[in-house]
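The complex is shown incomplete by one protein chain, all other protein chains being positioned as in the whole.
Showing chain A:
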Amino acid sequence: MTKVLFVCSGGMSSAIVVNTLKKEAEKHGQALEVKAIGSSEVAAELENNWDVVMVAPQIKHRFDNIKKEADAHGVPCGPIPPQAYTPLGGPTLLKTLQELVK
């Protein structure tokens, strides 16, 4: 079970993308635990043993700060490609995830 932390501005829009990613992973027989949160909750949430942090494109101006927090906890962290941030972006999302966890 891979634990994925999704970060967007308020945690609302990424909920949609979370479902897309989960469905795509299911197709490939991979079990995921995914949680969507707002950017202000990152520091606190990182205490809870996540495997990977994925950051939504609309807060790319905050990416460096989030990456720093994730690095401090030794968690791989990467941006979600803009084209993947839609209900149709499943394949790209899963690929991005797999590259980050590797």
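Here is the rule we use: contacts are C-beta pairs under 8 Å (C-beta built on N, C-alpha and C of every residue); 3 or more make two chains touch, one makes a residue touch a chain; residues count from 1.
Going forward, contacts and distances are computed from a predicted model.
As stated in its UniProt record, the chain not included in the shown complex is "Permease IIC component", which appears among "Cobyrinic acid ac-diamide synthase", "Transcriptional regulator", "3-oxoacyl-ACP reductase" or "Permease IIC component".
Of the listed residues A:Val17, A:Leu32 or A:Leu46, the one in contact with the hidden chain in the full complex is A:Val17. Seen across the whole complex, the unshown chain contacts chain A at 8-9, 12-14, 16-17, 40, 56-62, 65, 82-89.
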